[in-house]
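One chain of protein is taken out of this complex; the other chains stay put.
When the chains are written out, they are named A and B in that same order, and each has its own residue count from 1.
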Amino acid sequence: MRQHIWPICVLLVCGMWWGLSGCGGGASTVPKVVVRPAQEEAGSPKGNEPQAKDKTSGTEQEPVAGGVGTLRGRFIFDGEPPQLPPLVTKGNAPKDKEVCAAEMDIPDESLIVDPQTHGIKNVFIYLDRAPKGDYPKPSQPFRFDQKNCIFTTHAMIVRVGVPVLILNSDPIAHNTHTFPRRNEALNQLLKQNDQKGVPLVYTRPESVPVEVKCDLHAWMRAFQLPLDHPFGAVSAADGSFEIRDLPSGKYAFKIWHERAVGGFLNRRFSVTVKPGENEPLEIKYQASDFGL
Amino acid sequence: MRNFWCLFFTVWPIVAVGTFVIAPAMGWWFPTDAYSTLGQQIDDLFYLILTIVGVVFIGTHIALGYTLWKGSQDPNRRSWFTHGSHTLEVIWTIVPAGILLFIALYQMDVWRMYRVQSAFPEDLLEVAEVTARQFEWRIRYPAPGRPLQLKPQKGDVYAVNDLHVPVNRPVLIQLRTMDVQHSFFVPSLRVKQDALPGQVIPVWFEVTKPGIYDLTCAELCGWGHYKMRGRVVAEAEEDFRAYLQRLAAEQAYDGVTPIETALSHAEKRQNEE
Partner (left out) sequence: MVARNCLLGLTIVALLGCDLSRVAPPPEAVFAPDERIDDLVRQARRPVVEMVTERFGTPNRLVAWEALPVDYGVLEGRVVEAYPETDGTCWRLKVELDAVPEFPKDWPAPLLQGVAVAFLSFGGKPVSAGGLVDEGENRVGLTVQRFDPGTGVLELAQRLGSPPSAGDRLRLVGHKLQRGRVAYMRHCVHCHGVAGDGNGPTAPYLNPRPRDYRRGIFKFTSTGPNERPTRDDLKRTIRQGIPGTYMPSFFLLDDGDVEAIVEYVRFLAMRGEFERRLVDELILDYSTEAVAQRVDAGEERSDILDELETFLRDELPETAAFEVERIANAWRRVERPEALVVPKTPRTPDTFESRARGRKLFLSKTLKCVDCHGPTGRGDGPMTEDYQLNTATNEYYPFPGLVDAWGHPIRPRNLTRGIYRGGRRPLDIYRRIYVGIKGTPMPSSAAALNEEQIWDLVNYVLSIPYETADTRRQLDAVAAQLTASEK
């Protein structure tokens, strides 16, 4: 027995040496490199904005030859219209009391239903991808102001390439912070009473409205939807909307609201547009659609 | 097998002596000479202790080998029972105690110079505050021409992992740590001092040779302990001043005024003073 201990000991020591010296891992393997040429798949329009195909996912446009139509409609709240309590009651702002909620409550604009008409305000209805075409852009910049610590336009559709002029009508500073998906974010401080403004230009259309916040006043929120075509609308106080000059055809609109469960009220709202005036739509939603 | 243990214990003193003899030639010694004044004395202490321990080690092993050899010669020899020798025990208690006491007293001088503030050299230059943190050395120099203060001052000059000191003059750093224990270790200067949370520890040394020396952390301080690599750059006093001026100018850079201009302004100001 005694004699066997020695070789075992030697083996142990050697084994230990070999086993423990085998450290390393990721830092000691050298990767292989392969080259991929700059060009994407042959024939793809390199660097161009992807254009909508005639038959694509989000929308199913089958433009019919001849004429454009106007689509009108209303978003209606089916049920007892909810009245949300104000976010900040008059004179009770957690900060900047002399300006914010100084003369009026700061309303909760996340869901505004007209008590008389039951119309839902600030619902976005838009085409994700428009039929091909060259659509004239507005010549004037959009204006986006803030007053009494409220973004004065809570929900708006803007155009790609057309500046949105961010203004400040309050005697205090605000910062405007956007959270886009495809565009570059903006986080810009606006000094008090800045009427010269800071231009914000979206370079690409978005699929859902972009949230705009003010980090200094946590309750301030707004939504901007940049599109590269004019076929979108935000509903007015009575829930009505209007989309003009739509080439006749079958469309699938997206209907989006900030309180909608899962974002969209309708991901594919199919409408066939005839040339000229179309039958006004009445689109009804219930409290449960808004998570109430 | 009879002589195995005898040979076994005799081999080690021979190996030890052999190692000492060939070590300097094989590069198994200190990585460099000690490039600081105290470092040389610390090395001397080390050699003294090494000699004492070496002599004792070799002596005891020779004695052990001899006893074993002698005991194995006569297979019929019988062991005897003993209560031990009182005299012998007194001797082998007093002799090592004496040696230890000698070492303890002998090193006091170096210890005092290294650690006791009243024994620090008179013309110490307080060169910087070195703050260890996981996992780097943050260095704060006083503004050029100003003394180092305990609290950060406007105009202080900051660096990281790069400590410059003038050569051939005793310099002092104030060592602290921002988080856990670290240890400021410059092997070539034989400087090693733990940094303790909540304490500011003065450490002085005098570099005798211009050069770049490794600065490492000698206290396992966390998973990134090995990352705490820094360097100590010992340079001529005027180079050190120029370095500090330049660092200060770079730190005051406003993106418009060229650093050279700022430097020449600073020089002019200093000349006027």
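Convention: contacts are C-beta pairs under 8 Å (C-beta built on N, C-alpha and C of every residue); 3 or more make two chains touch, one makes a residue touch a chain.
This structure is a prediction, so every number in the text was calculated from the model and none was measured.
A.B. asks: In the complete complex, the chain left out here touches which of the visible ones?
C.D. replies: By the stated touch criterion, the chain not on view contacts A, B.
A.B. asks: Of the residues listed, A:90, A:137, A:181 or A:244, which one is in contact with the missing chain?
C.D. replies: Here the residue in touch with the unshown chain is A:181.
A.B. asks: Looking at A:29, A:140 or A:195, which residue reaches the missing chain?
C.D. replies: A:29
A.B. asks: For a quick check of understanding: of A:74, A:154 or A:221, which residue touches the chain that isn't displayed?
C.D. replies: Touching the chain that is not displayed is residue A:221.
A.B. asks: Of the residues B:66, B:92 or B:253, I need the one that contacts the missing chain.
C.D. replies: The missing chain is touched by B:253.
A.B. asks: Identify the residues of subunit B touching the omitted chain, counting contacts across the whole complex.
C.D. replies: 134-136, 138, 152-154, 158, 160-162, 223-224, 227-231, 250-257
A.B. asks: If you put the missing chain back, which residues of subunit A would it touch?
C.D. replies: 8, 12, 15-16, 18-20, 22, 24-41, 44-51, 53, 55-58, 94-96, 171-173, 175-177, 179, 181-182, 184-192, 194, 198, 207-208, 211, 213, 215-216, 218, 221, 258-259, 261-264, 266-268
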